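All protein chains of the complex are present and in place, except for one that has been dropped.
Coming up: chain A.
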Amino acid sequence: MAERGASGFRKDTVDRLLRLHFRDGRTRVNADAQLLMAEFLKVFVREAASRAARQAQAEDLRNVETEQLEKVLPQLLLDF
């Protein structure tokens, strides 16, 4: 398995997160799909963080606050 020393979501966290919201009790997630979803969520978080960081840099700030997040959030949600 490619271990780049990068963090990410644990497989069973992802599984439980999703199962929280299933309407049908029989719905499950296959193992590969769990891994893909973990990756998906990781990208989601990194996008949110990176975009907010870029926004802060555009405003010449080194500290990224919720203000920057608010500005990038709409587009983020549209892109996902």
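Here are a few things to note about the model shown:
Convention: a contact is a pair of C-beta atoms (placed from the backbone, for glycine too) under 8 Å apart; a residue touches a chain by one contact, two chains touch by 3 or more; residues count from 1.
The rule is short, and it goes like this: contacts and distances are computed from a predicted model.
The complex includes a chain that is not drawn, and of the options "Protein MAK16 homolog", "Centromere protein S", "Guanine nucleotide-binding protein subunit gamma" or "Integrator complex subunit 13" the UniProt name matching it is "Centromere protein S".
For chain A, the residues touching the chain absent from view are 6-10, 13, 16-24, 26-30, 32-33, 35-37, 39-50, 52-54, 56-57, 61-66, 68-69, 73, 77-80.
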